[in-house]
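Quick one: this structure, given as structure tokens, is what I'll be asking you about.
All protein chains of the complex are present and in place, except for one that has been dropped.
Chain naming follows the written order as A, B and C, and within any one chain the residues start at number 1.
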Amino acid sequence: MADTLRFAVLGVGRIGSIHARNLAQRSGLHGGSEAQRSGVTLAYVSDPNAAAADAIAAELGAKAVGLDEAIGSSDVDAVVICTPTDTHAELAERAAAAGKAVFCEKPLDMDSARIRRLLENVAQAGTPLMIGFNRRFDPSFAALKRRLDSGEIGEVELVTVLSRDPAPPPLEYIKRSGGLFRDMMIHDFDMARFLLGEEPVSVYATASALVDPAIGAAGDVDTAVCVLRTASGRLAQISNSRRAAYGYDQRVEVHGASGMLAAGNRTATTVTAATAQGYATDPALHFFLERYAEAYRNEIDSFINALATGIAPSPSGMDGLRAQILADAATESARTGLAVALPAA
Amino acid sequence: MADTLRFAVLGVGRIGSIHARNLAQRSGLHGGSEAQRSGVTLAYVSDPNAAAADAIAAELGAKAVGLDEAIGSSDVDAVVICTPTDTHAELAERAAAAGKAVFCEKPLDMDSARIRRLLENVAQAGTPLMIGFNRRFDPSFAALKRRLDSGEIGEVELVTVLSRDPAPPPLEYIKRSGGLFRDMMIHDFDMARFLLGEEPVSVYATASALVDPAIGAAGDVDTAVCVLRTASGRLAQISNSRRAAYGYDQRVEVHGASGMLAAGNRTATTVTAATAQGYATDPALHFFLERYAEAYRNEIDSFINALATGIAPSPSGMDGLRAQILADAATESARTGLAVALPAA
Amino acid sequence: MADTLRFAVLGVGRIGSIHARNLAQRSGLHGGSEAQRSGVTLAYVSDPNAAAADAIAAELGAKAVGLDEAIGSSDVDAVVICTPTDTHAELAERAAAAGKAVFCEKPLDMDSARIRRLLENVAQAGTPLMIGFNRRFDPSFAALKRRLDSGEIGEVELVTVLSRDPAPPPLEYIKRSGGLFRDMMIHDFDMARFLLGEEPVSVYATASALVDPAIGAAGDVDTAVCVLRTASGRLAQISNSRRAAYGYDQRVEVHGASGMLAAGNRTATTVTAATAQGYATDPALHFFLERYAEAYRNEIDSFINALATGIAPSPSGMDGLRAQILADAATESARTGLAVALPAA
Partner (left out) sequence: MADTLRFAVLGVGRIGSIHARNLAQRSGLHGGSEAQRSGVTLAYVSDPNAAAADAIAAELGAKAVGLDEAIGSSDVDAVVICTPTDTHAELAERAAAAGKAVFCEKPLDMDSARIRRLLENVAQAGTPLMIGFNRRFDPSFAALKRRLDSGEIGEVELVTVLSRDPAPPPLEYIKRSGGLFRDMMIHDFDMARFLLGEEPVSVYATASALVDPAIGAAGDVDTAVCVLRTASGRLAQISNSRRAAYGYDQRVEVHGASGMLAAGNRTATTVTAATAQGYATDPALHFFLERYAEAYRNEIDSFINALATGIAPSPSGMDGLRAQILADAATESARTGLAVALPAA
């Protein structure tokens, strides 16, 4: 690779714009440590919505180009795929075939078999592949994981993950989402694997449409719990809801042999009011881009760092596949009422 | 009944002594409101350990007598059964047959069929029966329930109950305990029913022996999770462990349509230390008698109040049966790996 | 002394009843450790309000008698003085002269000179004297002090004490109270001395009537701050208000060379509600008897223990005098606008 890493961002919607801006901030013009700023260039952005691509290109000093050019150009080292889900696998394969490193937003595909094929193709191409499970890079969840790995609470016994969105997405989105387990709980499956330190061998899930009957009518659920079990008997419980009046609620709690590590939410301010009604603090931050702003920055830095050092990026494509397999199993379990056994990894 | 309620306490071990002392404190000598103090007499205590019975009788101004006298005496209105579990059902039936009101520590029996027969016999006798699920009377859990019932967070959607003991009981105890689901999680089944506001129709549980392999060798588990589902789709998740380095951890969290209500642990002091390592507070209270001291007082007051007003005491024998049925189902589910369906109540 | 300590409680109003009940609970009938229960008898209570004295005597199995009998009776070892302030000094002297140990509610007198004379007389009698600064026995404040003394945060540099009553007392009470500094802040002067570990040599105070102009019209204040300084330069700041919408607010914070120790309030429950408005918890406990119930029990136990072991009780009469001197100095400072210098102890 050249002495600067040149990036192309494919898709500049909500997430793509964030990655593009974070890359530009790392590009030597503004902020960041010396190390982070050295040698990163946001070269291209690409989006079928030409106006959006032009605007962000102008803002960030990049060039808006077509997909073929973004992927194929010889002066691109890495592509960041933020396009609609059904294009992820093909674009990742094309980029890998062109020798580019790939960062791909989750999920790699809705179909596990397709993901397996993709992973084989990328492996053949020999290029790095990272999957966008941003929550691993949240400062609190990342610190919790480091402390877990340092042995602070001994061997993991029980992992509890809670995720609640402030409000359901549009019904149209839900209909094409693959269902709550694949669309929303997939993040929590990754988090549970991240924290369990072992692969689940059994999955049980049950779920309801309590928030909005229209979600149930559309064949999906909005309130769900899932239990995972690993070969050595470690347990995880996950709960999800499409509703949380008090903000975007994302918490994990890990119990080990000698204690507990827990991490939770941020509020906009530290203000406490005390009145006749009691003590009151702010709600949790409401929007996932706000909640995970720092995580997105750390995530792309981690990808840059992996490319710069030649270390395999993490979470990997295989992490993407395994979370998808858990989501598939949970979907089936919730449908049949039966726990689903998975082969030991 | 006479214008004073006269009590006999059967069994004066750890729990029996507590109930005896709380009754004595309500007996007109010391403390309590005028209402609470009026008309309560601790008349008798009974225990095969005569020395223990004599000591507590002397301390509390009661009379130590044999079981027959304690149950049969015409000047006893109510008996409080704190004897070993395998005697609960028979003593409750004898007391009811003798026309006494009965407060019985959980469980009524290890065998649901036996509990059903007991409930029929007590129903026939027409005397009040209360079961000792003390946690309902914890000030925080009770306040949470009242606020839930007041509609503060709308319809219940998800209940999470966590219980962790500081350390496992002796192995000999575990061997005769009926297993973790019947011995420990039964409290959480009652709490889940209390908070769900609907009867569970399906139970899934999975469990491991992670704390002590000897517990596994003895055929029991020490780490467990359980998922309940009601007919309308409300969900509950319960986790249990026989180990918590930081104290006796007992928490509930209820999510409803418009928010969350959560309640947790007490610490011995409010002291916070801030040092280079960060901010530190006390561990949770370590001992269940300490944690639930106030709950035990409120519980026996509730029984007294039910007898004084003629209102049926709650939790009832039926609550005891239903929790036992859930414990049986969880035990089976953990053994078979299959969710267990229960008839709608 | 006899092998049981026999107590007389003088004055059975709000505080006197509490001490009487706590003594009765220590009297061998109910609860407490073996050590605490051995050898304590509440023999007499005395109050000009004969009905009140009779009622509490009947409740607690004591005898209601006149002051002379309560103080002079040969079968009394210790008197607990809870009568109106203007009788404290004389009763304490009479009891000491009769060879009784004395526990006296604060203040010993409104007049420091009178307190000095009292201390001399008690010293001459050679009987133990303890002053009722109950807050030292609050479990959190006591634990903080122990940890401070253990060196957990190094040498003390700055002490901050905050006390706020939920609402002002009746104006008639205020008029006879000696003013906020002597009536309310005196507790905080004692707490500051307790935590500073050195005697203040300078006092500055300023105050306002912001809560109720009628308090100002009556010549008193309801909102006040005070700064203390010791010979070695340690600093303390105290704030008081007669108003706190959110309960009885009592906090301390101590900064030392290597960190901070802080202690605060209790709430009735641990319930947290999360709604669109944010997270909300209970107000602080509202009533000082509720807030300090445990402190009152520990306080009288400490007195019992001092008598049983022969160790001088603490806080001592001298502690009472020194707090009064600080209250006098603060009153003067607030009046004149000048800091008041005190002789080094």
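By our rule, contacts are C-beta pairs under 8 Å (C-beta built on N, C-alpha and C of every residue); 3 or more make two chains touch, one makes a residue touch a chain.
As the structure is a prediction and not an experimental result, all values here were calculated from the model.
**Q** Determine which one of C:L289, C:I311 or C:L338 touches the chain that has been left out.
**A** Per the contact definition at the top, the residue touching the missing chain is C:L338.
**Q** Using the document's definition of touch, tell me which of C:L235, C:V252, C:A273 or C:A295 contacts the absent chain.
**A** In the complete complex, the chain left out is touched by residue C:L235.
**Q** In the full complex, which of C:A209, C:A263 or C:A327 touches the chain missing from this view?
**A** C:A209
**Q** Which residues does chain B use to touch the chain missing from this display?
**A** 244-246, 249, 267, 274-284
**Q** Please give every residue of chain C in contact with the chain that is not shown.
**A** Output for chain C: 153, 155, 157-158, 160, 162, 164, 202, 204, 206-211, 223-225, 227, 229, 233-235, 237, 239, 241, 243-246, 249, 255, 257-260, 337-339.
**Q** For the chain that got dropped from the picture, name the residues of chain A it touches.
**A** 21, 24-25, 28-31, 59-61, 139-140, 143-144, 147, 152-153, 258-266, 268-276
Simple rule for what comes next: only the chains that are shown with their structure count from here on.
**Q** Centre-to-centre on C-alpha atoms, which chain is most distant from chain B?
**A** A
**Q** Just the number, please: Cα centre separation of chain B and chain C in whole Å.
**A** 39
**Q** Quick check: how many Å separate the C-alpha centres of chain A and chain B?
**A** 43
**Q** In whole angstrom, how far does the Cα centroid of chain A sit from the Cα centroid of chain C?
**A** Inter-chain centre distance comes to 58 Å.
**Q** Touching two or more other chains, which residues of chain A qualify?
**A** 244-246, 249, in rising order.
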